[in-house]
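Note that one protein chain of the assembly has been removed; the remaining protein chains are unaltered in position.
Coming up: chain A.
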Amino acid sequence: MTTQTRLDSEAAAPEPEKRPRPARRRRRITPAKVLIWTGLILATLVFIYPFIWLLSASFKPRGEVFDNKIIPETFTFENYLNVWDEAPMALWLWNTVLVTVLAAVTVTVSSAMVAWGFSYFRFRGRNFLFGIVLATMMLPGAVTMIPQFLIWNSLGMVDTLTPLWAQNLFGSAFYIFLLRQFFLGLPRELFEAAKIDGANNWKIFTRIAMPLCKPALIITLIFEFQAAWTDLMRPLIYLRDSDNFTVPRGLKALLDQYGFGGEWHWEIVVTASVITTIPMIILFFLGQRHFVQGIATTGTKG
């Protein structure tokens, strides 16, 4: 039906343009195309240049950091050697990896469980409870931030890494919502069949539902990986001793000390920024497809 209408209108159109493109029209340059490509390339420059600037500055000696040259006049690798001495970078990276992995794995497993509970079973009060899940997404973090701190404080866990990830044991509303959407898309007959074969609820969940929703689980994993890696507010609230810092918290400390703290050592700040950012760039290239799919899903189904 749709192709029919499309072809009909194409044929009637005074200027049949694009889709389906005749081969000989392909290379023609129109003013519109020039405009589009100029826009795309300019935008790309704006988005990518700060990375290039930062990377290049990290290879410049102290005095040349601000010279805005793409290729360092004096190329030096020294900043990358010094930054480990100036700050416990390795320790910060290790702390961050620990928090990030724990946060991502726990939130994925717990959110999947809860999402499954909300999508597979039918019980009284289900819609009401799920409504509360959605409502918690609207609650500003500021409201719960202080009492949560007091809870961790009374448990004696302030200045440990635990508060940075342990709440993920209980699932997170956004991921519960996301995963539920995926679970609802699975055909129910599949589970009925497994049930007849004698599989219990846990088996149906772990052996059938989870493997089928692998893309959604990966999306959750990498989203949380990014969220935990880049977070600054929680580390600011919970971490005191610099040995416990995550890299973003450490980076903030370096900025305070070497940026505007009197000691003018921006090359250290720049280099530490690069080190903090690179794992996220790698994460993106590893999971690009999932990132794009996950974001598109939240936008269209939300």
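Keep this in mind: a contact is a pair of C-beta atoms (placed from the backbone, for glycine too) under 8 Å apart; a residue touches a chain by one contact, two chains touch by 3 or more; residues count from 1.
Simple rule for what comes next: contacts and distances are computed from a predicted model.
Student: What is the protein name, per UniProt, of the chain that does not appear here: "NADH-quinone oxidoreductase subunit D", "Sodium:solute symporter", "Penicillin-binding protein 2" or "Spermidine/putrescine ABC transporter permease"?
Tutor: "Spermidine/putrescine ABC transporter permease"
Student: Which of A:E73, A:E192 or A:D256 touches the chain that is not shown?
Tutor: Only one listed residue reaches the unshown chain, and that is A:D256.
Student: So one chain is hidden, and I want to know which residue out of A:L81, A:L134, A:L150 or A:L184 touches that hidden chain in the complete assembly.
Tutor: Candidates A:L81, A:L134, A:L150 or A:L184; residue touching the omitted chain: A:L150.
Student: List the residues of chain A that touch the chain left out of this view.
Tutor: 2, 5-6, 9-10, 12-15, 17, 19, 32, 36, 39-40, 43-44, 46-51, 53-54, 57, 66-68, 110, 113-114, 116-118, 120-124, 126, 129, 132-133, 136, 138-151, 153, 167, 169-171, 176, 201, 205, 226, 229-230, 232-233, 236-237, 247-248, 251-252, 255-257, 259-262, 266, 269-270, 273, 276-277, 280-281, 283-284, 288, 291-292, 295-296, 298-300, 302
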